[in-house]
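Only one protein chain is missing; all other protein chains are in place.
The chains carry the letters A, B and C, assigned in the order they are written, with residues numbered from 1 in each.
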Amino acid sequence: MINFSYTIWIPLLPFFMFIFLGLAGHKYFPKLSGILGTCGLAIITVLSYITAYKYFFTTEKVDGAFQKITAFNTTWLQFTDKLHIDLGVLLDPISVMMLVVITTVSLMVHIYSLGYMKGEKGFERFFAFLSLFSFSMLGLVLATNIFQMYIFWELVGVSSFLLIGFYYQKPSAVRASKKAFIVTRFADLGFLIGILILSFNTKTFDFISLTDPSGTAITQGSGIGFLGLSIMTWSMIFVFMGGVGKSAMFPFHIWLPDAMEGPTPVSALIHAATMVVAGVYLVARMFPIYALAAPVALNIVAYVGAFSSIFAAIIACTQTDIKRVLAYSTMSQIGYMMLALGVSGYGGHEGLGYMASMFHLFTHAMFKALLFLGAGAIIHAVHSNHMTEMGGLRKYLPITHITFLIACLTIAGIPPLSGFFSKDEILAAALHHNKLLFAVEYAVAGLTAFYMFRLYFSVFWGKETAYHHTPHEAPATMTIPLIILAIGSVLTGFIPFNQLVTSDGRAFESELELMVAIPSVLIGLLGIGIAYILYKKESAIPDKLAATFKYSYKWAYNKFYMDEVYLFVTKKIIFKLISEPVAWFDRNVVDATMNAIASVTQGVSFRIRGFQSGQLQKYGFVFITGAIMLAILFIYLWK
Amino acid sequence: MISNQIMFILFSAMIIVFSILTVTSRKILRAAVYLLFVLVSTSGLYFMLDYQFLAAVQLTLYAGGIVVLIIFSILLTSHISQKFEPTGIMKSVFSAIASIAGAILAIITILDYNFSATAQAAKEVDMRLIGNSLLSVDYDGYILPFEVISVLLLAAMIAAIVIAKRGGPEKSELPTLKQE
Amino acid sequence: MDILSLFVLIPVLTITGILLLKDARQVRLVAIFGMSLQLIMAAVLVFLYLSARHSGNTDEMLFVKDYLWFKSLNIHYAVGVDGISVALISLTSIVVFAGLFASWEVEYLKKEFFISLILLATGVFGFFISIDLFTMFLFYELAVIPMYLLIGIWGTGPKEYSAMKLTLMLMGGSALLLLGILGIYFNSAPNGGRLTFNILEISKVVIPISAQRIFFPLTFIGFGVLGALFPFHTWSPDGHASAPTAVSMLHAGVLMKLGGYGAFRVAIFLMPQAAKELSWIFIILTSISVVYGAFGAIAQKDLKYINAYSSVSHCGLVLFAVLMMNKTAMNGAIIQMISHGLMTALFFALIGMLYGRTHTRMINQMGGLMKVIPFLSVCYVIAGLASLGLPGLSGFVAEMTIFVGAFQHPELFYRIVTILAISSIVITAVYILRVIAVLLLGPTTNEHFEHLPDAKWFEKISVVTLIGSVAAIGLAPFWLSSMIGTSLQPIVDRIVALNPF
Partner (left out) sequence: MSTGIPVQYFLVLATIMFFTGIYGFLTRRNLITMLMSVELILNAVNINFLAFNRYLYPHKLEGMFFSLFIIAVAASEAAVAIAIVINIYRRFATINVEDVNEMKH
């Protein structure tokens, strides 16, 4: 057995970095903190790579399967004898894979930010928050139990809040951060309820005992029913609600596009590569329960994923803010991953979808981070987010152009880039499971290629735009991460995921299914072709098309009015129909009742005070009448 | 017998009439004089009951002392010719009702009750007996009440002087409590 | 040595010291000296307590002292602590300490102010160490009375009205409470023998169930008024809004905890059967408190009102958890008391400091303060995050313990209500973030606010003490939770023995 106890330092180092930078950075070394943060991250990146190597290649498999290793565990809070929150490090294929993804992307983003954020006010604060985020995200993926996951789930939420609202003097950023936090918080409510229901029935939070396919948790849980579904299904649906919120699936996706108000490196790290896939990771983590004890919940996962992917893809075709296009693209790709999990079975080749999902998560992290960082470089050069204000940038930004093109090709699924492989596995898994979902994903593949190349052509080709000052290529700190990630996007497709990351830890054989792959490449090319015709040169066709499909276009452009629906719910219903009446009720009914009691008392006492008139004769009169009355009472009436 | 009864009726009539006049007369000095008549008639009743000493005390103290005191104070505080405002109708009606009701109640009770006298012989009330009893510490003695009364009289005397002495805050300096 | 009585003695001596002072400038020095001593004593007490437990002392109450006071009624001055009281005493010392620093700049009738404040603290300390119902009640009243003066004299806004309302409502609660306590007293020896006020002795007998049915509601509502039980919470917004900073801190931070503590230690511990029978009524009321307080807070514009409603919501959670009557939920309730105490004291301290600078508490008149006064603003954000239950700060620990505990209740009704109560965490997030966004973030709206001074040293001490405690509990809750849990065991055993599920 190899000792993995050092892995505890992987999350802890960024945590101390956060404390250190947060408390001392501002005063003592505002300039140096970026370098410090990056160095810290570099160390844990190396540690993660070592861990991955040791885990996948030197640890002995038992019975041909990768084992779950608890590298570290300590009780943090005891609830009951059986229920306790532990903090620890759990190593298994997906957590190790996530370690690699997070540290790689995070390191790239750190390096990139050194250039991108240079000279910004709050430079050290930015790096402190990035460290906080890295800590939380690593803690999340390494969680040994579901409650630890929930803890870090909240922490990534708050780091995301802090980073989106980094430009806190910009009202739109403030609004976006608030929205992101509240929407995900609402989803987390579901997660929490799910955890509670789960723990009530299984009496454990621990992942290993929860997800043991032959363990009591799975075999017992399907019994008790409520509204036609087993309790386990209910709890999994609630847990998935948390995943929906964090991964910006429909209907909790509305925060993600707005979250683009944050600095671009943050979007790349949090809102493309790592945090938003936490939902996928969550489902993958609980996958044995989904697959074995709660198939209905798993179906919901599949449909939510499929719907989100096509929904987002349609919206992405109409947006003009490049970061928003990428945001919807992220949502769409995560939908893919969800769908892949949803159509997967447990164990062996049945678990193709699971493997595909993780594979796509991995490749997506690379190319989407690349896309965002590229977009950041563009924005850095042009000082605008809007496609309409860009065009012909290929001459000014050669490195960005090439890397961006690679990323676009990857996401469009052009072989032999990584996106092709992972997407192909997903489509294959969907084909075996559900033809309808398969068809939807085909359409999404085409749409994806179309909107990505729409973006690409309008930014780098298209009309010649006059700029205030000539855009220039970004500094080396920004281009080097782009190049590294581009290389990653090209090469990661060749990683044998079916050997490493599978639903039950055992390797299985899978080969390229040409019947799936060829049409998917073709449809990708078709999308690119259409984009080429419409956007390569400045042309009037897009506007005409938009005019032809006026209503559909308008709906898609306005994101199907989801924001408005939410606004209606929050402003009109929660605020106007609940909160204000509650406040009114409190002041005018509850409090008024209390005040009324007081006034009645006071009124009565004023009346009584009137008796005390100081008029001697009145007193006398009352006294005598009273005496006479008493006399009558006692002598004649009360015999 | 008859003369007794006539005397009693005379005295009672005087008492009742002058009592009512005392409390209804609208001239204060006249009221005082009516009171004097009531007190004198009362002392007449005392004579009838064979309490001569008490009757004498009544005459000297009440008729002589208190009424004079009252008249003095009237002279100090009012004009002799001053007429009172008539009492409010409601007030007098209610008071009258209360008084008459009380009176009727008491009278009915008195008439209903069967008083039974003891058969023992009456004690002769002479001055010596009164003096002895007042200062005696025996079973029949009244030394304690006597002393108490003495102290009370002394206290009243001092109190009257202290109160009537000029001093204390003037009216304008009084705190006004009438807010409501 | 009678270490517990020192907790009453030190404040009294401090008060005497202040009274004897000629120089008004030294008042706060004396006060702070006394209360620092108290803080140290609290630390010593925690240490002594833990070492006593560690050495195998399993008595229910430690450091018990008992002096007969009124023989005819068998009233004793009896003190003793278990882990719960120790935790709450520490909370009180911290909040009082921070409160004194927060009222550093009180100038008007300084001497009287500090005397009243420490008098209030005396009552609270006395309440927590008493194990005799009568003495407990006495200290309870002692804590409530100075509140009237503190709000009525040093408050702001409609202070007389608020002070009157607060005092009268709390007095109304005390009246019910007194009835309840007397009811317990007269039923404390159902099998004959001497009547007693001593909690430990009463807990050895079972009060007849018919008496419990009458006196449990009285006692619970009596304490519930102080714990802001719906619909008896309306003193809280007005009272807090008018009170001066330190008083709000002490009141929301500590005094409201007397309600929760009493409801738990007296009402439920002594009358568990009626508690179980009637818990559904109060569970409904407290869940209303929780959700309703949170919704009420959304619509408010005055910072103190927001916080007052938030306190209603959080304190509702305390009573809610206590009524679940299992160990985890009760543990959560105690942690929530401590956590809420620290957090709300922090909030009120910060609000006081903001008010001292901007002279307004209306959030729509402020904005963009983060840029101007970063220290206070960051602290406010931390307080907010603690309040909405961010892991790593105390609120999370408390709420999660409550929710997990409450959800272990075997009856479905209670679990469903728990889910309702859980939904408050979202609403909390809404109003907290709304305040943070409007108040601190965004552009600075008012040019008068461009040059506000950031925190002074004494304000920093006050705030940092509280944040440190909040974070300490949030990061390492285990020791606190197990200290409370050990002491809860006999209480839960008794409840379970009388109410077999």
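Assume a residue touches a chain if its C-beta (ideal position, glycine included) is under 8 Å from a C-beta of that chain, and two chains touch if they have at least 3 such contacts.
As the structure is a prediction and not an experimental result, all values here were calculated from the model.
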item: Omitted chain's touching partners, listed by label; value: A, B
item: Contact footprint on chain B, counting only the chain that is left out; value: 1-2, 4-5, 8, 12, 15-16, 19-20, 22-24, 28, 31-32, 35, 38-39, 42, 45-51, 54, 57-58, 61-62, 65-66, 69-70, 72-74, 76-78, 84-85, 87, 91-92, 95-96, 98-100, 102-103, 106-107, 110-111, 115-118, 120-123, 125, 129-130, 133-134, 140, 142, 145, 149, 152-153, 155-157, 159-161, 163-164, 166, 168, 170-171, 174, 177-178, 180
item: Touch residues of chain A, complete complex, unshown partner; value: 609, 612-617, 620-621, 624
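Here, only the chains that are shown with their structure count from here on.
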item: Label of the chain whose CA centroid is most distant from the centroid of chain C; value: B
item: Chain centre separation in whole Å, for chain C relative to chain A (CA means); value: 37
item: Centroid distance [mean C-alpha coordinates] between chain B and chain A, Å; value: 101
item: Touching two or more other chains - residues of chain A; value: none
item: For chain C, residues that touch 2 or more chains besides their own; value: none
item: Residue numbers on chain B that touch chain A, as the complex places them; value: 91, 94-95, 98-99, 101-102, 105, 109, 180
item: Chain A residues within the chain C interface of the complex; value: 75-80, 83, 85, 147, 150-152, 154-155, 158, 161, 165, 168-171, 174-175, 177-178, 181-182, 185-186, 189, 192-193, 196-197, 199-200, 574-575, 578-580, 582-584, 586, 590-591, 593-595, 598
item: Chain B-touching residues of chain A, taken from the complex the two chains share; value: 606, 609, 617, 621, 624-625, 627-628, 631-632, 635
